[in-house]
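What you see is the complex with one protein chain gone and the rest in place.
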Amino acid sequence: MKKSVLFGALTVAGLTAGVAAAGTLDDVKARGKLNCGVTTGLVGFAAPDANGEWKGFDVAVCRAVAAAVLGDATAVEFVPTTGKTRFTALASGEIDMLARNTTWTFSRDVDLKFTFVGVNYYDGQGFMVPKALGVSSAKDLDGATVCIQTGTTTELNLADFFRSNNISYEPVPIETNAEAQQQYLSEACDVYTTDASGLASTRATFEAPDDHMLLPEIISKEPLGPLVRHGDNEWGDVVRWTLNALITAEELGVTSANMAEMGAGTNNPEINRLLGTEGTLGEMLGLNADWAMQALSVAGNYGEIFEQNIGESTPIGLARGLNAQWTDGGLLYSPPFR
Amino acid sequence: MSTLTDPPKGSFRLSTLVNDTRYRSYTFQFIALIVLVGVIAYLMSNLFSNLAAAGLNISYQFLGSPAGYDINQTLIEYNSQSTNRRAALVGILNTLLVAFLACITATILGVIAGILRLSNNWLVAKLMAFYVEIFRNIPVLIWIIIIFTIMIAVLPGPKAFRGDMPSASMVLDAVAFTNRGVYIPAPIWGAGSLIVVAVFIFSIIGCFAYRRYATNLLYDKGRLLPMGWPSAVILIIPVILTFFFMGKPIGLDYPALKGFNFSGGVKVGGPLIALWFALSIYTGAFIAENVRAGIQAISKGQSEAAGALGLRQGRIMKLVIMPQALRVIIPPLISQYLNITKNSSLAIAVGYADVTATLGGITLNQTGRAIECVLLLMLFYLTISLSISAIMNVYNNSVKLKER
Partner (left out) sequence: MSDTSAAFVRTEPVPPSPPPSSAMGPVKWAKDNLFSTPFYIFLTFFATYVIYLILSNTLPWMLKGVWTTSSLAECREVLDGVSGGCFSILTERWNQLLFGFKYPADQYWRPALTFLFFFAAAAPVLFFKMPRKFLMFTGIFPFVAYYLIWGGSIWTPILVLVGLVFGYWVYRLLVSKSFAAGFFGGIVTAIIIWAVGDSLISDKANVGVFLQAVPSRDLGGFMLNMMLGVVCVSLSVPLGIALALGRQSNMPLIKWICVVFIEFIRGVPLITLLFVASVMLAYFFPPGTTTDLFLRVVIMITVFSGAYIAEVIRGGLAALPSGQYEAADSLGLDYAQAMRLIILPQALKISIPGIVNVAVGLFKDTTLVSVISMFDLIGMIRGPILAATEWNGVYWELLGFAAILFFVVCYGISQYSQWLERQLATDHQ
């Protein structure tokens, strides 16, 4: 529904009738754009570059979904959200999906009524300290001042960790990652804690990254993944299987380089089903047959996206670790395309 | 307006409802009521159908469940297992604390700047005009961020106090200024300290009694007793005597560098200081303008007349100008206090745990109960504002010029 501001205003006044709530998939198709909620700026995951172009790991998921649904990776409207606004933005329909390093928890799933469609990054909460502090374990942090991003699960994990280890700390709540950096670097806090991936991404932007280290303790499980509203299963399926397509493609060795070739048909029936040359998987989702091709053509499979945005060749330099394919001893395990 | 003749009975038409002044106001109010009820019903039905569609409900049960997060600056006992209600209470107290502190300092700053701006000293007057204009015309949010950044970037971290040749040291070995906050000595209340406090309270009462006695004596008999040093003596001597007599029951707990931070003493957190300071100088600029306007509103004849009676400059200000100027100054002053309280909600920008940051921030985020939290938050501020306005109305009525 392409509506101008004015007619939005008229709608507010109740002068034009409200549009009946159709499925999100139909809405997105009718609108021709995907509204995707992202963070306000975390380099590597989602951040606008100097030209205002959104780049990052979460952004790539949004683009893949847009490409699968609309066939156009640029048909995405990125809506920056804070920890506070993200859930309401999704619940109120302002965004169609949220890909903002959001942890899958019981209460968010059940109480807040969201559907997590999968995990695109297995993370855990870590601590970063200056090397000069001479700390080698998080258990040595008794009495330390800790910077945390407020509104995240890290705040609760932190309280639990210090409480269960019976040591004290002083929390310094901070709204954005940029301010956390500022405070941490000027030593207004001894420790900065957030998801280990976020720490790595933050450290990469420092002038002297080597003066800082991550402590070995990972104090929580943080499965980060995209989420959609409860109750719209068709849409949830589209996002879920787009993510799975990226993961499966890596498992099956489909890359952006050999995709065109494989798209012509291979001996492996699963690849054929994935790429739409065999079976009617796309139709079942309500999409074109080449939906997965489109999603993969944006930036390649999961592994390629990982390498481009946060992998070891980037300044962020994250190892695959838990996020390797199950065949390589990681946790990534997509259900089969059948 | 009144109609000259009553319209004949029995000729009721629909237009009578609008055109007849006896019914018109009822008609309009009835229409307004219908529209109001309609709008509210419309919004509520939207709200409930939206909530139903999202599978949510309105419930305040989260207030009783454990908050799960820690707060760095609390006035009352609090830990991460306390309830969300308690976290909100911590926030409310913190809001009131920073608002109270900022009101006091803003008043002091504002009165000084307002009077100095009227000073005959050209340089000082211009400097004060500069202060007022610079602070009034730049958003308070920018000031809060600037002052917080100054605090963080300019003051040393605790590390600077460490080592054999520390690059920073404590003032008088008692107060440490760090970028995490200011550490000041805390009193330790030993046995018998209550007596000292009680004596101190009695001294204050005694001091006031003496001043009243001296004033009455001046008015009744015309005898002038000295005011300054006797009050000081009454205030200080008995307390000091009791203090030593009881064997120094009140000690001081000095902050000392221990581990990562200073421990001991009282920590006044950096965010609190930044917010307090920013609100004070920002609002101080507005108060300065109110004070200046109040003083200028008193006609020059008043001070000339007082001068002709032989009063000295200080007494003219105190006895003639100020009592009249206060009547003009106080109402806008109180609305500035209201503004401080409302602006303290910007604490969120510096991470001070006021009620907007606890109830409207972390609790809202962690529980996802946006509607409930925002409503409670508005209710709190509304209560504060309405109570302050009520006080202001009482004051206004009490100082109103009694017209006969």
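Order as written gives the chain letters A and B; numbering starts at 1 within each chain.
Convention: a contact is a pair of C-beta atoms (placed from the backbone, for glycine too) under 8 Å apart; a residue touches a chain by one contact, two chains touch by 3 or more.
It should be emphasised that the depicted structure is a prediction, and the values quoted were computed from it without experimental measurement.
Within the full complex, the chain left out of the display contacts the shown chains A, B. Only one of A:Thr40, A:Thr145, A:Asn244 or A:Asn309 touches the chain withheld from this view, namely A:Thr40. Touch with the chain omitted from the figure is made, among B:Leu33, B:Met227 or B:Ile391, by B:Leu33. Contact with the omitted chain, checked across B:Gly64, B:Pro139, B:Gly190 or B:Pro323, is made by B:Pro139. Touch with the hidden chain on the side of chain B covers residues 1, 18, 25, 28-29, 32-33, 36, 43, 46-47, 49-51, 53, 116, 119-124, 127, 133-134, 136-142, 145-146, 149, 153, 342-343, 345-346, 348-349, 356, 360, 364, 370-371, 374, 377-378, 381-382, 384-386, 389. For chain A, the list of residues touching the undisplayed chain reads 2, 4-12, 14-22, 40-43, 47-48, 50-52, 77, 79-82, 84-85, 88, 92-94, 175-179, 181-182, 185, 204-207, 315.
The criterion applied here is as follows: only the chains that are shown with their structure count from here on.
Once the centre of each chain is set as its mean CA position, chain A and chain B turn out to be 42 Å apart.
Interface residues of chain B facing chain A in the complex, by the touch rule stated above, are 42, 50, 53-56, 68-72, 79-81, 149, 152-153, 157-159, 179-180, 258-261, 263, 270, 348-349, 351, 353, 357, 361-362, 364-366, 368, 370. By the touch rule above, chain A contacts chain B in their complex via residues 14, 21, 83-84, 87-88, 91-92, 107-108, 111-113, 132-133, 141-145, 150-152, 155-156, 158-160, 162-163, 169-175, 182-183, 186-190, 229-231.
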